[in-house]
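The structure appears right after this line, and notes come after that.
With one protein chain withheld, the remaining protein chains of the complex are depicted in position.
Per-chain residue numbering starts at 1, and chain names A and B are given in the order in which the chains are listed.
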Amino acid sequence: MKYLGRRLIHAALLLIGVSFFSFALLQWAPGDFFDELQLNPRISARTVEALRVEYGLNQSLPVRYEHWLRSVAHGDLGFSLAYNSAVGPIIAVRARNTLVLTGAATLMAWLLGIPLGIWTATSGRGWANRILGVTTSTLLTIPDLLLFLCLLLLAVRTGWFPAGGMFSPSAEAAAFWPRAKDVFAHLFLPAFGLAVVSLPVLIRHVRSAMVDVLASPFLRAARGHGIPRMRVLFRYALPVAANPLISLFGFSVATMLSASLIAEVILSWPGLGPLLIEATLARDVYVVVATVLLSAVFLVFGNLLADLLLVAVDPRIRME
Amino acid sequence: MGRTRNRRHRAWGCGAIVVCALLAIWGATAIRPLNAAQPGEELAITETPVGRMGGSLVIALRSEPKTLNPALAVDDPSREVLGCLNADLIDINRQTLKTAPALAKSWEVSKDGKQYTLHLRRGLRFSDGQPFNADDVVFTFQVLLDEKIHSPQRDLLVIVDKPIAVEKIDDYTVRFSLAQPYAAADRIFDGIAILPRHLLEATYRDGKFPQAWSLSAPPSQFAGLGPFRLKEYVPGQRVVLERNPYYWKQDKSGNRLPYLNELQFLFVSNEDAEVIRFEAGDTDLLSRVGAENFTMLQKQQAAKGYHVADLGAGLEYNFLFFNLNDLSSKGKPEIAAKQAWFRDVRFRQAVSEAIDRADIVRLVYAGRATPLWGQVTPGNKLWIDSALPHPQCSLDHAKELLRSAGFSWKGDGTLVDPHGKAVEFSILTSSSNAQRTKMATIVQDDLSHLGMNVHIVPLEFRAMVARLLNSFDYEAVVMGIASGDADPTSEMNVWVSDGETHLWNLAGKPSTPWEAQMDKLMQQQEVTINYAKRKQLYDRVQEIVSQNLPVICLVSPNILVGAKDRVGNFRPAILDPYVLWNVEELYVR
Partner (left out) sequence: MQRKYKFGVVIFLLVVVHAAILFAGFFAPYGYATQNRELPFAPPTELHFVDQAGKWHVRPFVYALADDSDNPGAYRTDLNTRYAMHFFVQGTPYKIAGIFASRVHLFGVSDPGRVFLMGTDEFGRDQFSRFLFGGQLSLLAGLLAAALSVSVGIVVGGIAGFYGGWVDDLLMRGGELFLALPWLYLLFAVRAALPLHVSQAQVLLLLVAVVGLIGWARPARLIRGVVLSAKERNSVLAARGFGASDAYLLRRHVLPEAYGVVLTQITLLIPQYILAEVTLTFLGLGVGEPMPSWGSLLASLQQYYVLSTYWWMFLPALLLIPLFLAYYSVADAVQERLKSVAL
């Protein structure tokens, strides 16, 4: 309990640090939200200046930070200059969409990664194994951007998948099941792409963890006792090998809000990605800070989750 | 068991038929009177071919709309959606580029040109069924002119430092008074959405107007005079509009417009995504597409059941300009030293003549652009000075000009100024605009043939603006301006030396005789009512620009659009909103 308390204090400090430094970084970047208006020949500089004052952009960093903290306390998470409304509701829906995508991708990656990793660890130097090895390292060398562009091209050329978005334009009024099917059809390609991106690392880790465990005497003994191979692998070896995998799992939870940025932008997924890029370029400061803060929450949560799981799974680890 | 179920089904079926019939009758009584003109309702009658009622269309937006408050919206996607939800008093017809009656059925101008009396259509209703009259107009202008609201449209209504005054004569007559005659006074009403006083007055009195009509507000809070009304907004995905049953236009055979039941705006993240969704058949209309994508779509148009159209030059002009600001207080000695070249008109002329505009058209725009020698594009037929000379791209003549200005060449071909200093400068571009970066690449290569060593500095948009407007820390820039209107008054701020977008020199006063002359001409045309006389004045401005080259105009991209073959009455225009300006007339074949 004391351990948990300490971790929570750490987390709070971290979040405050993240939000403050985000503010400071934003302050450094050139220009502000209203610059674009300034180049519009039909809007006067006086109006632009008045808008800056109205939205408090002329105030000093500590003052703005304090205002923002207060708005966080209200649950607004600041005020979006572009959307002219509180940030909280704007990012809530999009965060949900992002989580749908990354959740599906994580699930897919682990469902594929664990069997594949175990398989490469146990089957010798066969051809299939080698092909898998080359494929996974090739995947490591392809930039995400290119991978998603190619998936998009595939979708457009073959017509097998919808070309981006989360719903078909006609599916809005449909009942629950057709609607869920529609979302699934849209979800498959980006989730698959994300899973493919994280697979090589996952397979490598599963493999090396399993190789270490399989060499240990107790497993050789288990096999010697005639316990079926599958049972040995999944019932005895996997839990022992789980230790490094749990850290990895924590990491994938930690990056759930930020890992899909490029995929979302390219495949028009209505998540945080497109919003964040647009807000970043437009200097819609509070949207950026709120998004960063939210992903920091996930980062902290993911790491904490991993540590707690480790304690639960591995009796050798005690809370300090 | 099976039998009873069958019977029950039949009973259900009968019930359903009765209900449907009742609904149909009820629907007929509820909707039919609205389809025909009500007594006392002064509907506008359109001239276009009669279409078919019903159906829906989908169009993509390249980013999300930010607000549905017409007084505050500045971004293109918001304005595009708002254009379908609202109506203005006097409209600029996108095909003739001249003014046409809208909510005001007619208007008169007083002899001195200072008073405009507008006669409103009678018997119109907002999309929530509430009546529209002069109070709504007065309220709208009160809000827009309120300095506390900070409406970006306010500046349009402030004519030579004096806000326009609004006065209600009777329920259907409004008078607008100007402090001095203003040539384009009737054009400023275009795009100014008339707000429903009955919905917004209380909010306005409470000082909460800026928060009203945000995207998250429920559709029931909205009402407008446009062909559509808000049905649903799904964050990150789409805005859905439905037919406004009270819209005030009618076709030749008496159908109340719009034809469409529904219009959907789909949010995508960039142009490529928009093209892909169009190619995949998800969207019916393509608003403005780049030349390469256009060429790609064109190849498959027959097979895929859509067509794309090249409307020719729009109003956007792209140009190169040098930093002619007074830098004495900015502490930039290096740039200030180079200004000796930039200020020499022969240097600017040589640069202009060395740039191969035809190559820009071919390589940057795949041939779908128009070369420019002045700021008015061929798309703006009312105002272009067609007598403007089009000097050929000529390296020899450019070299002659440089030689006459005292420049010379070293053995390795490097251009040096009279003091022996090598000519080297940088061109800023916005890295988010691929076309302008490409343009700069061609300009750089062209100028290298003159022996100039030119660097391209792509900067993120806001970083570029900061240098342009505040620190003056730049030497040359390639950028573009898309005029909001075809009329020269919309360009005042660019060409008058105290204008805020008089980018090459923001001193606030003319620093050369020709700038002083341009100021005078621009101010004169602003108050001249007679078109022919104004045209003469503005032709002179174009001449001065093309002779003195404060900005070196390069090209104007063509407006490229597309639509599925099933869209009827598709008549795109070169002025924003390109394909949706006649949205009430669009129908599904």
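The rule is short, and it goes like this: a residue touches a chain if its C-beta (ideal position, glycine included) is under 8 Å from a C-beta of that chain, and two chains touch if they have at least 3 such contacts.
These numbers were taken from a predicted model, which means no experiment stands behind them.
Of the listed positions B:457, B:482 or B:527, the one in contact with the omitted chain in the full complex is B:457. Touching the chain that is not shown, out of B:126, B:139, B:474 or B:538: B:474 (per the contact rule at the top). Interface note for the absent chain: among A:4, A:53, A:107 or A:145, the touching residue is A:145.
Only one residue in the set A:47, A:120, A:260 or A:295 touches the chain that does not appear here, and it is A:295. Between the chain not shown and the residues B:165, B:416 or B:434, the one that touches is B:434. What subunit B contributes to its contact with the hidden chain is residues 272, 275-276, 290, 292-293, 295-296, 334-335, 359, 362-363, 366, 426, 430-432, 434, 437-438, 440-442, 444-445, 455-463, 466, 473-475.
Within the entire complex, the positions of subunit A that touch the omitted partner chain are 10, 13-14, 17-18, 21-22, 25-26, 28-30, 134, 137-138, 140-143, 145-146, 149, 153, 156-157, 262, 277, 280-281, 288-289, 292, 295-296, 299-300, 303.
Following the convention adopted for this analysis, only the chains that are shown with their structure count from here on.
Looking at the complex, you find that subunit B touches subunit A at residues 58, 63-64, 66-67, 69, 72, 74-75, 147, 150, 152, 154-156, 158, 210-211, 214-216, 232, 234-238, 240, 264, 266-270, 273, 276-277, 279-280, 282-283, 432, 460-463, 465-466, 468-469, 481, 483-484, 490-494, 499-501. For subunit A in complex with subunit B, the residues that touch the partner chain are 29-32, 35-45, 47, 50-51, 54, 82-85, 89-90, 93-94, 97, 152, 155-156, 159, 162-169, 172, 265-266, 268, 270-271, 274-275, 277-278, 281, 283.
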